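Right after this comes chain A.
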Amino acid sequence: MKASKFKKISCQLIALTLTAAALSAESTARIVTVGGAATEIVFALNRGNDVVGVDLSSTYPQAATKLPQVGYVRSISAEGVLALEPTHIVGTSDIGPANALNQIKASGVPTSVIPSPGSPEDLYQAIQVLGEELEQTEAATQLKSKIESQLASIQKLETKPKVVFFMSSPGLGHLNAAGRGTKATAMIELAGGENVIRSHPGYKSISHEALVALQPDIILIGLAEGMPHNETRILDGVLHNAAWQNVPAVREKQVHTVPLGRTLSFGVRVGEAALELNQLFAETVSN
Partner candidate 1 sequence: MLRCDNITVKRGTRAVLRQLHFDLQAAELIAVIGPNGSGKSTLLKALTGELALARGTVELNGQSLATQMQRPQDIARWRAVLPQQSELAFNFPVIDVVMMGRSPHLAQVEQARNLEICEAALEQVDCLALKDRRYQHLSGGERQRVHLARVLAQLHEGLNSDGPALLFLDEPTANLDLKHQIQILHLARQCADRGAAVFLVLHDLQQARAYADRVLMLKAGRSVAFGKAASVLSAKRIERVFDIPVEWVHHDGDALLKIKNPNSNTTNTTT
Partner candidate 2 sequence: MQPSPTKRIWQQPGVVLGLIALGLLLAMFVSAALGDKSIPPTTVVHALLNMEAHDDAINGIIVRDIRAPRILTAVLVGATLAIAGAVLQAIFRNPLADPGLIGVSAGGAAGAISFIVFGSWLIPASWPLLHEIGISLFPMAGGIGVTLLVYRLALHEGRIHVTTMLLIGLAMNALVGALIGYAVFFSNDDQLRDYTFWSLGSLARANWNVLSWLAPIIVLLISALLRYRRQLNLLLLGEYEAVHLGLNVEKLRRRLILFTAGGVGLTVALCGMIGFVGLITPHLCRLMLGPDHRWLLPASALMGATTLVIADLLARISIQYSELPLGVLTATVGAPFFLYLIVRAKRRASF
């Protein structure tokens, strides 16, 4: 325990020196990051100080939200990006429109596009690629092992809890539920649960009746960060709905809100998010 702690500290020291070296060597580096995961990784690889612009979907870390914004990841402005005079552009594969991306690439500024992560494996690969490109291989290895160890500590659950995931909407008037192939499903499975909605791909509205039929053990409601939400009202709306009183999740008060960016971005916080959900699932199953 003590040894590992020492190792960790020494690693961090090395990383710090490396960062300092990199900083002094590339003090003129200007990075624009487009896409939440890209921004998170670049910041986690200690290059946050070089980031001069981000897109709207970059909500973490806090420092990123204070930077100039070049539009939403799928509709960035090529001129806006280039006007920041970047020396490097890092984006997730959602970056668009295609025309803007082509124009940026044509400008000759080195542009890295990582696949928008939907699984830990995607994330590891993205971290490794960016670690090499940003000359932060050490930090990349470290970050990767940190996430790996977090994910390794997830408990395997004998009985998987039945989960549904809704995007928040005002008063939950319509239930926008995550289906097959969504990051929400991937996250639920990563945390040891099971998304009971398999009927559709993507996010679709389901009926109030469907919720009764599906009998989920847990209801998760994703809230976008940085927007005002009345959490109590959203939760009360579900818990006090007369039609759902015999739905296990409602009966047992297993209705929770989760921050969307952290839970679904499959960024550097994926380990934390999965662990948290895993704990929630474990408690539910044991009850």
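Note that a contact is a pair of C-beta atoms (placed from the backbone, for glycine too) under 8 Å apart; a residue touches a chain by one contact, two chains touch by 3 or more; residues count from 1.
The set was built so that all candidates are chains of the complex that A comes from, given by their letters.
Owing to the predicted nature of the structure, the values given are computational and were not obtained by experimental measurement.
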- Message: Just to confirm the interface: in this complex, chain A touches which of 1 or 2?
- Response: 2
- Query: What residues of chain A sit close enough to touch candidate 2 in their complex?
  - Reply: 53, 56, 68-72, 74-85, 94, 96-97, 99-100, 102-103, 106-109, 201-204
